[in-house]
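Report on the structure given below.
Here the complex is missing one protein chain, while the rest keep their positions.
Here the chain labels run A and B in written order, and each chain numbers its own residues starting at 1.
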Amino acid sequence: MEIEETARGATTPALVRAVGLSKSYVQRAPFSQKRFVIDALVDVELEVAPASLTALVGESGSGKSTLARCLAMLEKPDGGETWFEGEEISRATDRDLALLRPKIQMVHQDSAGALNPWFTAAQIIAEPLDIQRRESGPMLRSRACELMEEVGLSANWAGRRPLEFSGGQRQRLAIARAIALKPAFLILDESLSGLDLSTQAQVLNLLLDLQKAHSLTYLLISHDLSLIGQVADSVAVMHRGRIVEHGTRQDIFTNPRHAHTRELLNSVRLVESSFRTAQAGGQQ
Amino acid sequence: MRNAQRILAALAVLGALHLVILLAGFVAPYDPAAQNRDFPFAPPTRIHFVDAYGRAHLRPFIYSLSVRSDTVNEYEEARDKSYPVRFFIQGPAYKLAGLLPLHVHLFGVEGPAQIFLAGTDGYGRDQFSRILYGGQISLAAGLLATGISLLLGLVVGCVSGFYGRWIDESAMRLVELFLVLPWLYFLLAVRSFLPLHISPTQTFLLLVAVIGTIGWARPARLVRGIVLSAKGRKYVIASRGFGASDYYILRRHVLPHTYGVLLTQAALLVPQYVVAEVTLSFLGLGLSEPAPSWGNLLANLQQYNVLISYWWMFAPALALVIVSLGYLQLANAVHELQSGSI
Partner (left out) sequence: MNYLERRVIHGMLLLVGVSVLCFAFGALAPGNFFDEMKLNPQISPATVAALRSQYGIDQPLPLRYGRWVRSVIRGEWGYSFAYNCPVRSLLMVRARNTLLLTTLATLLTWLIAIPLGVWTANRRGRWDDRMGMAGSALLLAVPELVVAMLLLYWVVRTHGLPVGGMVSVDFDVLGKQAKLIDLALHLVIPTTTLVLASLPLLVRHIRASVVEVLQAPFVQAARAHGIGGARLLFRYALPAAANPLSSLFGLSVGALLSSSLLVEVITAWPGLGPLLLEAAMARDIYVVVGAVMASAFFMIAGSILADILLVVADPRIRLGSL
């Protein structure tokens, strides 16, 4: 097991470690004997260093979301182990899970779907606090307002419903909700996809600020390589359920070893270069 | 909005009816068990505003009834003395809604005249009073049984939809069975296995319990559908990520969606169950004499001579139709409101 060398320090032990994770889905057509087996994760090995931003890239269907859900303890892997803060958690009992959950949180991609449209903003943010019984009554609401301010939303909007916010604001809501329990590890599943570039930049800055303020560790899942190129400390590449390459941002971008990584990078460069050509050549 | 108006109108009519029936003791001029052996099958008392001399009065009045000599069950008005209809008059004692002992009645006349707004039955009992008191039984049975059905349906629907797999499979088979079951056969069979001679209170509770188990299937299926669709929402998954228990998720994320459906089902079930109680009592398997229920009031009509000659004995049917109409209109309006807003 290699211990990640991050830009920050030499041999800090990993916050999260996945060892040999595997998960398959079996689909059965009704009234038939045929089964379709989908290997979502195959022998996945991943390490995330504390206070870092690790990116997980891959095309759609590579298993990124499945891995995210397993790490967030929303699903149980079929095989392998997950280590968090030095303890094995994939076979945790419900009691242990209750203690663990606040520490690992997730921000989902589809903000409109991940927020109950009938709840107000304050109710959404306060929900984890309510479930974990951290606060109650009026304290809930004031804490929710605090969190809203922290993510850059005005507390006056606490009574509004999710659909009254823009996409970027909804993501801020989701982030506020995710940090309510003061987690150590935050999984961002395509949280910046679907936002326009300027909003993306704003939300990204917010995330980086929060990371500094609360010593958060991020796992950023994305298919957007140019975004990752800007912020990731280390990058893991997934392809068909396996981690095919894992290294620092420098290594991956300048010296990709796996064929698939090269493909991904090439397609980005292709888009970038054609854009530049279009800019240079086809401009009026 | 037309829909909102319809709901309000239906609620107003139903509310008024339920209130009147709840306050049966006050609105009814007589005790439902009080017999007047001298006046069996008397027709509804005629209310007059103009007297024999052609003078009009503001306050309505009636004439006392006397039996036409040499005939049976034929009456004529004794026009010698008029009895004005008084309001808030003192009358036989009663307990308002079963709690408050009072003497005052909404309307009535001084003795010995009697005001039979809906005529009398074979024992000379005032039908109007009996309809009001009977309404208490029939409506209460309908409402309580509806509560039972909705509770059953909610629980089964939630558990079935939430936990899925074999629980769901078996529950849905049961639902199918109950949806197709000929309910009256089922009801009669169950009733026949239970002792016939038990106290009225026990009969009532038994009736309610049995009727309530007829119609839980449709609400259960609807609730299950809602639970299934809510279960897969991303925000429910997110909730799990915060460590929410199944109960929390059901309570905060799923249940609020069921209220509309439950309301519509309630508005549909209440009239059905009232009719069920009336049917059972009519057939003699429900509330029996002397406790009045719209069912055993209508049972009088099974006698040929009553059916032919004494049309006022149909009066409980009118009350039944008004109740059904009110609730059905409410159900329609709520349903349209719901499907509009979804």
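The rule is short, and it goes like this: contacts are C-beta pairs under 8 Å (C-beta built on N, C-alpha and C of every residue); 3 or more make two chains touch, one makes a residue touch a chain.
Only a predicted model underlies this, so the values are computations on that prediction, with no experimental measurement involved.
Peer 1: Which visible chains touch the chain that is not shown?
Peer 2: Missing chain, whole complex, touching shown chains: B.
Peer 1: Which candidate, B:13, B:89 or B:317, sits in contact with the chain we can't see?
Peer 2: Checking the options B:13, B:89 or B:317, the one contacting the hidden chain is B:317.
Peer 1: Would you mind spotting which of B:18, B:191, B:231 or B:257 touches the chain that isn't drawn?
Peer 2: B:191
Peer 1: Considering the whole complex, which of B:34, B:205 or B:301 touches the chain not shown?
Peer 2: Of these options, the touching residue for the absent chain is B:301.
Peer 1: Considering the whole complex, which of B:42, B:285 or B:337 touches the chain not shown?
Peer 2: B:285
Peer 1: Across the whole complex, list the residues on chain B that are touched by the chain not included here.
Peer 2: 177, 179-186, 188-196, 271, 275, 278-279, 282-285, 298, 301-302, 304, 307-308, 311, 314, 317, 320-321, 324-325, 328-329, 332
Keep in mind that, in the parts below, only the chains that are shown with their structure count from here on.
Peer 1: Report the residues of chain B in contact with chain A in the complex, numbered from low to high.
Peer 2: So the residues of chain B touching chain A come out as 233-235, 237-245, 248, 252-253, 256.
Peer 1: What residues on chain A touch chain B, complex-wise?
Peer 2: 72-74, 97-98, 101-102, 105-106, 108, 110, 113-116, 118, 127-128, 131-132, 177, 181
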